[in-house]
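A single protein chain has been removed from this complex, and every other one stays in its place.
First chain written, first letter: the chains are A, B and C, and each begins at residue 1.
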Amino acid sequence: MSTFGHVFRVTTYGESHCKSVGCIVDGVPPGMSLTESDIQPQLSRRRPGQSKLSTPRNEKDRVEIQSGIEFNKTLGTPIAMLIRNEDHRPHDYSDMDNYPRPSHADYTYMEKYGLKASSGGGRASARETIGRVAAGAIAEKFLAQVSNVEIVGFVSQIGSIKMNRDTFDPHFHHLLNTITREKVDSAGFIRCPDAAIAGEMVKEIEKYRGQKDSIGGVVTCVIKNVPAGLGEPCFDKLEALLAHAMLSIPASKGFEIGSGFSGVSKPGSQHNDLFIFDEETQKLRTKTNNSGGVQGGISNGENIYFSVAFKSVATIAQEQETVTYDGKPGVLAAKGRHDPAVTPRAIPIVEAMAALVLADALLIQKSRDFARSVTH
Amino acid sequence: MSTFGHVFRVTTYGESHCKSVGCIVDGVPPGMSLTESDIQPQLSRRRPGQSKLSTPRNEKDRVEIQSGIEFNKTLGTPIAMLIRNEDHRPHDYSDMDNYPRPSHADYTYMEKYGLKASSGGGRASARETIGRVAAGAIAEKFLAQVSNVEIVGFVSQIGSIKMNRDTFDPHFHHLLNTITREKVDSAGFIRCPDAAIAGEMVKEIEKYRGQKDSIGGVVTCVIKNVPAGLGEPCFDKLEALLAHAMLSIPASKGFEIGSGFSGVSKPGSQHNDLFIFDEETQKLRTKTNNSGGVQGGISNGENIYFSVAFKSVATIAQEQETVTYDGKPGVLAAKGRHDPAVTPRAIPIVEAMAALVLADALLIQKSRDFARSVTH
Amino acid sequence: MSTFGHVFRVTTYGESHCKSVGCIVDGVPPGMSLTESDIQPQLSRRRPGQSKLSTPRNEKDRVEIQSGIEFNKTLGTPIAMLIRNEDHRPHDYSDMDNYPRPSHADYTYMEKYGLKASSGGGRASARETIGRVAAGAIAEKFLAQVSNVEIVGFVSQIGSIKMNRDTFDPHFHHLLNTITREKVDSAGFIRCPDAAIAGEMVKEIEKYRGQKDSIGGVVTCVIKNVPAGLGEPCFDKLEALLAHAMLSIPASKGFEIGSGFSGVSKPGSQHNDLFIFDEETQKLRTKTNNSGGVQGGISNGENIYFSVAFKSVATIAQEQETVTYDGKPGVLAAKGRHDPAVTPRAIPIVEAMAALVLADALLIQKSRDFARSVTH
Partner (left out) sequence: MSTFGHVFRVTTYGESHCKSVGCIVDGVPPGMSLTESDIQPQLSRRRPGQSKLSTPRNEKDRVEIQSGIEFNKTLGTPIAMLIRNEDHRPHDYSDMDNYPRPSHADYTYMEKYGLKASSGGGRASARETIGRVAAGAIAEKFLAQVSNVEIVGFVSQIGSIKMNRDTFDPHFHHLLNTITREKVDSAGFIRCPDAAIAGEMVKEIEKYRGQKDSIGGVVTCVIKNVPAGLGEPCFDKLEALLAHAMLSIPASKGFEIGSGFSGVSKPGSQHNDLFIFDEETQKLRTKTNNSGGVQGGISNGENIYFSVAFKSVATIAQEQETVTYDGKPGVLAAKGRHDPAVTPRAIPIVEAMAALVLADALLIQKSRDFARSVTH
């Protein structure tokens, strides 16, 4: 369904050829200052056409807040936002419409809904994610006010070009501790904070563009200053909610938190995060953070970090031998120019989904905190 | 929270030192034959003490159905099941209780709930998963009746010993097509269907056992005969629900579907699953299956396969230098014998969670099918 | 929260002084013909200014579909709809803003949210119901296609002027069997199908208008051609969902189904609905229908009928001795002209909420039907 969250909740709508896309955000705290300028930056970071590396279409994607604020303050009521589609006419039929595009959602939408939208896969359109980003910006603003929560995503892999994301390496943790959204963006649209690797990534993308091909990547994301105690055993563990959120993003194929897949080969004696006492905060902390900030499904106050794998874009200008919906063989090649690597643009979406998970988990935990204060 | 699913839904309860653990399964179809013997096999596969490789404690874990059946047929009403805990007295206090066990949930439960259960992490106890497995067995039985859905998990990695799980390799797909639960179990308790690798895995585990250490692993799971159309855009994509389910299992740190993390380095021209027409079924199929049976969040009728990473067990008999809840440094070492690798026992849990996701998605999709039949 | 329903689900937004009000309807079946002209009639029936009996403000309330349709057919994706507010500037401050209006939501919104919107009670504004009515129109269209479901509300009481709604009276059941929305509207804006009583009701309203006062009323609603089997034991009984829906409408204070409150004085020997065999349909029916079409929380195929009590409008032009937020005594009197009786305009809202409940229950039941067909 198109609703995510429980106490802080977003519902999105829209596909690529309708009048507008947008969302309703419910459960936004009252009295928070909020204008469209709080929302627009992340929308602009998500937008295509930011560089020659991405698609040259220039979508404007201006958000218009419809409800829930007065005098630039939230009312506590639902905030509806819409972003107009530039081209909202259903598209003209062409021969290519006879083909379900390989690794797109055309075929599965036909199986599920029995029809084919202009946008092929309907809500599988990347424009669906605009509502998420708009909602996430509100969640982020709230989280920052609670405890300076900071959410920073960056590109850690494009094709075979990888940054080190070894959780057992102190350099990786130093990077997580010091990275900011500004540093990420200063790398240009590739959004990889390691300048040397960023350069190689750009070359990797150019190579596939030259071949009329596309390539995948990995977004790594760190969340700082998260209070301990967030996440609800046993099915709504914080990492389970994050995994749900991330795998709901189009083209994502994997999620790992903390040491993730590479951690399975480390023995417990190395993997365990031993406790130390932090004099400054007078609280326990962990010496290492292989857990990724979550233990037993509950945040422990350390940095939360995770990675999300995105497959290569399905739309390529190369010819592909495939069949029509009716099973007739033929050759399909996408027309026009297409973005050979969308991973950098996925960053604000990953950040938005992380913010939505956290805002909801935090509000729920605050009710637990209250209850505990009464019964203890 | 402790409830999972919408139309087919399980709620679980229980920790390691209470009277019983169990669950309520709601939305089970009426008229289905069901006895405890349908539930017990997966519970027994989950149980500790199955081999010298795992912990020698012998939990009996006998399920007792409380409600929802008459004359061995389901009534359509909730099915409650309970499994008694052999030892349900709160344990005696010892010095070790002063320490939050590293990479366990003791510390985060204390942060969230302000107390320490005998079981330390309360619901983070592995016994919590018994209710899931019992519920999953019912879901599986239903799915098998719908379309012979078959769910088979196996160990594809222990520590650094890996099976090939390259999605671009036809041998991997042959394995997925032919594997059965019987073949997996015939490999012994290591549950790896490749005999040579299984032998190495056993050695790997023995090595860490000898070092009073532990080691992680990966479970790969295939789901066969899934109807096309399952999964609800945009937040409840089928892979998002699976990821949520898998990351809610204790000790899991990662999830990938189809090509997953390794797929990001394959260009679109190789990654795209081209369509072919299947004369036998008179339907489209895909030539390859890098998508893992899901496109645009909706099942396409091909095998669904995914992998789940499990970290090494946190409880080790080695001494660990850590601190007490109060911050006093000291040395902690687990007493008794402990399972050095729980990954093989995670298989029925992974299968159960997959079954719960699918049963719910299938029931929801059947209402969509009906609606579409009316309006088309 | 602002979301209602599970598989067929609406989320609404908007208050009286923002840019627009509206909703997102999720789970709408694909392939259904739908245009704004399907939505507008019920919006127009809800609108103020329909007669001299109601408020003379002339809101236009034109719906604009934003998403989810192409070539006038639904896509199966969420349908967003918006209706612009004519006056969307936050209003100018006046002395009256110092007073929480008695029996309005001003005070409780202040307690909950800590602020005062221009609209006083924020989402307690009657404009909030526009999104419900728009969504309900889609649900109704779907239900009509499934089994000619027909939902007809009418005014059965204004102040002390009552129609007979005695469930033990055959005339009442004849009325329920034969009433149509056309007949209701042909009574003029009072929407009471008994001409004599309608006349008295008009006089009752005029009396209170003359006294600068207001008066309440009762809407009775019948739903015909509902398939048997709808409703989910035990907490989501069909009457429980209807009661939830109706008591969520502003100003409603009571709900009764079937014999309701007056039925408590009838003994079981009279109240029980004996079964008869219907030769035409070859199914059982009930001789009487004191149950109101629902038994054990599940529809039995008979007419569902229920009544909803609405209190008198809180805004009156009479002077009221009350206090400011700060506790200072004073006199408050509403300026302008106000609707002395909103009950007739509540009809499309009651009908919409009934349609939303039924569409959701029906879709869920269709998944139950499928499951049962497999397991039996």
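Simple rule for what comes next: a contact is a pair of C-beta atoms (placed from the backbone, for glycine too) under 8 Å apart; a residue touches a chain by one contact, two chains touch by 3 or more.
Values in this document were obtained by computation on a predicted structure and should not be read as measured data.
For the omitted chain, the shown partners it touches in the full complex are A, B, C. Here one chain is not drawn; of B:77, B:211 or B:303, the residue touching it is B:77. Of the candidate positions B:48, B:68, B:102 or B:233, contact with the hidden chain is made by B:68.
Subunit A residues in contact with the hidden partner, per the touch definition given at the top, are 6-7, 29-32, 74, 76-77, 142, 145-146, 233, 363-364, 366-372, 374-376. Although one chain is not displayed, its contacts with subunit B can still be listed: residues 1-3, 9, 11-15, 17-22, 24, 26-27, 30-31, 64-71, 73, 75-80, 82, 90, 109, 112-115, 117-118, 122-123. By the touch rule set out above, subunit C reaches the unshown chain at residues 1-4, 12, 99-100, 102-105, 107-109, 111-114, 121-124, 128, 157, 159-160, 208, 211, 213-218, 228-229, 231-237, 239-248, 250, 252-261, 263-269, 271-277, 282, 284, 286, 290-292, 294-301, 307, 309-316, 318, 320-323, 325, 327-329, 365, 368, 372, 376.
The definition used in the following text is that only the chains that are shown with their structure count from here on.
Copies subunit A and subunit C of the same chain sequence form an interface built mainly from equivalent positions, shared numbers / all numbers used being over half. Of all chains shown, the one whose average CA position lies nearest the global CA mean is A.
With centres set at the average Cα position, the gap from subunit A to subunit B is 25 Å. Mean C-alpha position of subunit B lies 45 Å from that of subunit C. Spacing of subunit A relative to subunit C, judged by their CA centroids, is 39 angstrom. Across the assembly, subunit B contributes 233, 368, 372, 376 as residues in contact with two or more other chains.
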